[in-house]
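Here's the structure we're looking at; comments come further down.
Removed: one protein chain of the complex. Kept in place: all other protein chains.
Chain lettering (A, B and C) follows the sequence in which the chains are written, and residue indices restart at 1 in each chain.
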Amino acid sequence: MAEISGFYVVAQTTFTDTGALDLGSLDSLCDFYIRHGVQGFTALGVSGEAFRLTVSESLAVAERYIARCEGRPVIIGTSNASIAHLVDMTHRVMDMGATGVMIAPAAGLRTETDLKNYFAQVFDGIGDTPVVLQDFPAATGVHMSVASMAALVADHPSICAIKHEDAPSLPKLTRLLEAMPRPVPILTGSNAQYLPEELRRGAEAPMAGFSFPEVLARIDALHRAGDEDGVDEIFASFLPLIRHEAQGVWGLAVRKEIMRRRGAMRSGFMRAPAPRLDRYDMAEIDRLLTLLARRSDMVSPDLVGCGHV
Amino acid sequence: MAEISGFYVVAQTTFTDTGALDLGSLDSLCDFYIRHGVQGFTALGVSGEAFRLTVSESLAVAERYIARCEGRPVIIGTSNASIAHLVDMTHRVMDMGATGVMIAPAAGLRTETDLKNYFAQVFDGIGDTPVVLQDFPAATGVHMSVASMAALVADHPSICAIKHEDAPSLPKLTRLLEAMPRPVPILTGSNAQYLPEELRRGAEAPMAGFSFPEVLARIDALHRAGDEDGVDEIFASFLPLIRHEAQGVWGLAVRKEIMRRRGAMRSGFMRAPAPRLDRYDMAEIDRLLTLLARRSDMVSPDLVGCGHV
Amino acid sequence: MAEISGFYVVAQTTFTDTGALDLGSLDSLCDFYIRHGVQGFTALGVSGEAFRLTVSESLAVAERYIARCEGRPVIIGTSNASIAHLVDMTHRVMDMGATGVMIAPAAGLRTETDLKNYFAQVFDGIGDTPVVLQDFPAATGVHMSVASMAALVADHPSICAIKHEDAPSLPKLTRLLEAMPRPVPILTGSNAQYLPEELRRGAEAPMAGFSFPEVLARIDALHRAGDEDGVDEIFASFLPLIRHEAQGVWGLAVRKEIMRRRGAMRSGFMRAPAPRLDRYDMAEIDRLLTLLARRSDMVSPDLVGCGHV
Partner (left out) sequence: MAEISGFYVVAQTTFTDTGALDLGSLDSLCDFYIRHGVQGFTALGVSGEAFRLTVSESLAVAERYIARCEGRPVIIGTSNASIAHLVDMTHRVMDMGATGVMIAPAAGLRTETDLKNYFAQVFDGIGDTPVVLQDFPAATGVHMSVASMAALVADHPSICAIKHEDAPSLPKLTRLLEAMPRPVPILTGSNAQYLPEELRRGAEAPMAGFSFPEVLARIDALHRAGDEDGVDEIFASFLPLIRHEAQGVWGLAVRKEIMRRRGAMRSGFMRAPAPRLDRYDMAEIDRLLTLLARRSDMVSPDLVGCGHV
């Protein structure tokens, strides 16, 4: 049984400036993440642009992360409108050496009975593959009650973690922790916007993306060391940028641009439908980085002014 | 340029009783459709269970219909959440010899600007592949105005037909016909529930499914011959069953069961999430077929009582 | 405790040709319904244009139906985005002499826990007022599972009936009947499109609208008399029109136009946002009525050709 613990980064997919998959950049991004303290990877999630790839590209991304992760666990998102396709992809990435898969309920599930039946069918196909159950109604349109999530955990022993990113995060997190029928780590997404409070309420760790992953790693470490004032301080410093990146697909474009400036990838290109950053967007990034460089030695002033519009 | 004309059947995908793809039944179903007067095929639409297959199964279904159709045109549905995947599948099925593809806008498109950009990106990938533009908001959640559909037709010369199944069908059909910037045939879905009125308002033909496809073929032929009383008579006779099959996924299970009884396929199995017909459902099918057998010589009484629950 | 039995008509609201409330026509419509066999009234539902009125107009409509119904039961729809408003309106119409109220869950309820809490709050405000629980997800966006509806019935003894119009109607109706924790009549809407099968599966009666309410009354009576062949025959005759009127707001405009032609109301006007029938729409109505007049002595040929566009 997979044990999910520590900070999992929600990892990007990298493209060239003309939109081809760039596996070289994937390697450098993977190294960047490792260098900045991630303990595990979650690839091919919503912000990994899973829904902008072909099937063979998805498999190539999964394979590359697994090959490059230096033994760290790699969770692959395999949510799909087709259960048959989901099952097929799950078997393929597990054969490649993935640690487990992340699955969110398919759009269009309407009642909790439907939800229960859906996961019965999914697990019928994937057997005892370790599963991170993703609760992300903003993307799926499916709202799972605490009771129904607890029932899924009870029914399916191979659910090894929950990725919680329903809103509002905090009260539901507490209710989930109270309701779990067995110990299941809950990792939190929401682009880390509520991370300090989530950790204090009992979340295991972040499973989130940020252009400065070392900040999430440090918050996680400070929390484990009991230094809550330290948590609040670093969080407050970076919150203007955390908030800025937490603006959907456009925020993800901002994140990729900053990671490009940091040398983590050659291009911040996103596949359509996606925004192209303009000079206003770039000026804001410059300003936010300038302020951060003043406040934190984790941010280099070199990152300012190197955008290309 | 593909010319879409006449009755296109929305064709099913066939499975064994345990859920494996049954290509033998696909052949017999294809022959059944040809024998009963279809002029073209639309495969891998919503009611072709496209979202219950793996990619390789989808390709196998497309290939088989193309091989078996005896030269009739075959349109393949390639709508997908990922444009890259849609483009990839489109190229593959066109290479196999498909006549064109059917594309509905992806769930989540919010404004008409988004819609316009979406299709610009799609056509950027698929070039001049003939496209049937599908307007099916009940399935996609995307509502296209008449003006925006007309703009898509103007912008993209390879849109060769519209499959119209917005509701209510009739007033929008008239507005669409008035707004088209060039002659584009409009075929209608909605399980043929409004077919007589649609034809009289100027629809080209049905692009729909029904367990008695010969009825849709005959309605289409009677209309072309100007026999509107004949249209109304046969339509009224079959409307209780047409209406019965027009009940979403459950109605599709009814349709497959009746086609199984007619020998068109070995099993009416649908992949999950899908209903299993029970004895109440079977009794209703029996009653509807009994009534039809009394009224129409197109329905054999042998179809009654041969269900297995 | 209210006993809901027999055919309840979903009653319209009447306007003048310029959109003012026309209470005189409401009287004649009420008389028309009584003359054509309705046993009860449901006013201010979705197709009663409840969401196109002011509060004082809503109260005036409720009051007039109650005054004119000749002792028949009158259910008033009081669903509202605001529970406070719903409670206030419920008390007011009960004070006027309504038999009970019809309530659908408010748009935006997301989980079954939310649903349970919602009705706890509603019943906290309205006490033991008799309630028809309306299940109409196409209008509310709220999908109630059979289990959660059974729980509501168990928790709230003043739920005196269910108006069922989820789709597909038939399998859910059977599951509901099996799951009810106490005897609760289930009346069915869906514009009577599935009425014969619903009655045979155990529905109490229709709670639906149709421009020929005597047809629904006769189907209900034939079913009670055990004459299922009679049910099927009259249903099949009128199904082309039943289906035609079952097309949302546009279908309702068709229904009001036919009732205008029958003298039930002075104008078929609907308040915005609503369609205006054009000459194509009128020609279809003429054709449908012509066919019906040939087939059934319940339809007068005088109704043809008296539309004004």
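Convention: contacts are C-beta pairs under 8 Å (C-beta built on N, C-alpha and C of every residue); 3 or more make two chains touch, one makes a residue touch a chain.
Note that the structure is a prediction, hence the values are computed from the model and not measured.
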Identified contact with the non-displayed chain, of C:Phe7, C:Phe32, C:Tyr65 or C:Tyr118: C:Tyr118
Candidates B:Arg35, B:His143 or B:Arg294 - the one touching the absent chain: B:His143
Touch criterion as defined above, residue of A:His91, A:Arg110, A:His156 or A:Arg201 at the omitted chain: A:Arg201
Touch list for subunit C against the chain that is not drawn: 50-57, 81-85, 87-88, 107, 109, 114, 117-118, 121, 271-273
Missing-partner contacts on subunit B, residue numbers: 110-114, 137, 143-148
Chain not shown, touching residues in subunit A: 167-171, 174, 193-194, 197, 200-201, 232, 235-236, 239-240, 243-244, 247-251, 275, 278, 280-281, 284, 287, 291
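To be clear about the criterion, only the chains that are shown with their structure count from here on.
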Chain whose Cα centroid lies at the greatest distance from that of subunit A: C
Centre-to-centre distance between subunit B and subunit A (centres being mean Cα positions), rounded to whole Å: 38
Interchain centroid distance [CA atoms averaged], subunit A/subunit C, Å: 48
Of all residues in subunit B, the ones touching two or more other chains: none
